[in-house]
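For reference, the structure is listed below as structure tokens.
Of the protein chains in this complex, all but one are displayed in their positions.
Up next, chain A:
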Amino acid sequence: MARADQGRVAASAAAFPPTSLLLEKGAPLLWIGPGLLVFFVFVHLPIILQLAMSFTAGAPGSGEGLKFIGLANFRTLIADADYWASIVNNVWFAVATVIGKLVLSLALALALNSAFVGQNIFRTIFFLPVILSFVAIGVIWGFMFQYDYGAINQLLTRLGLTFLVRDWLGDPRFALWSIVVVDIWKWTGFHMVIYLAGLQALPRELQEAASVDGASATQRLFHITLPLLSRYTATNVVIATLGAFSVFDLIYVMTQGGPFGSTQVAMMQVYLQAFQFHRLGYASTQATVLLAIIAIVSILVMRFSRRPEDEDGAR
């Protein structure tokens, strides 16, 4: 931020003599127009349309047009037990993955923070799952959890812990939690890197002063390190929560929402309603509710963690 003030490219704008008023007025459009057009058609417009489609019924793809039906979709939604069951699952999924990712990533970041040999290797390993696709991860872990040949049950059997052997993905009691484990496995390295960046930015003087004053390592962690990391925690919470409420790929690949709907989540319902049952209007209503959840969560967390640099950064 330091150099931003002296070095504005914008400052040079005035230096250009206005060749022709029309050209000068139109120039920004030439630069911004193409990108804005793509963004408008593929992001702004869909979101506006989605809000509108929430009040309609019909399937535009099949020649049948959309017709306005008022709040009927919302009434259907309120009475839709499957939808609420998927929301409940999704909330559990969100709570478990957010807590799991945060705690583990913070622990790993603290363990990795001070320099030692091999640190780079650990970081590279922890981050590896982030770059893998959910399809590959779904197949890898689908095999891990497989009942007969899966590595987890095999390992438990070899260790003599046969009483712990479960049909991880086939038992409604465990399926969602098994997927929670996979999602945490994939993203912990990502959140860890964000925490590491936060730890690197900490003023060491404070820690030093506290330790001179006789604060224990635990006290320093809870009274100095964690409060100073709150901005990074907020970033992590937002990213993990958004991910949790739009989770789809992993569940589609691993369980397709089964067994007995125990891993149904909000996005899975939207997909089923829209692309299996062709109820585009109703599916839009479901997606709109999801959009509202995501918007509320991100606004709340960002409000809560507003940082002073943002003010001049956004203007």
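What we mean here is this: a contact is a pair of C-beta atoms (placed from the backbone, for glycine too) under 8 Å apart; a residue touches a chain by one contact, two chains touch by 3 or more; residues count from 1.
To be clear about the criterion, contacts and distances are computed from a predicted model.
Considering only "sn-glycerol-3-phosphate transport system permease protein UgpE", "Nitrite/sulfite reductase", "ABC transporter substrate-binding protein" or "Cytochrome C", the record for the omitted chain gives "sn-glycerol-3-phosphate transport system permease protein UgpE", by its UniProt protein name. Note that of A:I69, A:A85, A:I99 or A:V130, the residue touching the chain absent from this view is A:V130. Taking the complete complex into account, A:V270 is the one of A:I87, A:L106 or A:V270 that touches the chain left out. Considering the complete assembly, chain A touches the hidden chain via residues 1, 3-4, 6-13, 15-16, 25, 27-28, 30-32, 34-36, 38-39, 41-47, 49-50, 53, 60-61, 104, 107-108, 111-115, 119-120, 122-136, 138-144, 149-151, 154-155, 158, 185, 189-190, 193-194, 196-197, 200-201, 204-205, 207-208, 211, 217, 232, 235, 238-239, 242-243, 246, 248-249, 252-253, 267, 270-271, 274-275, 280, 283-284, 287, 290-291, 294-295, 298, 313-315.
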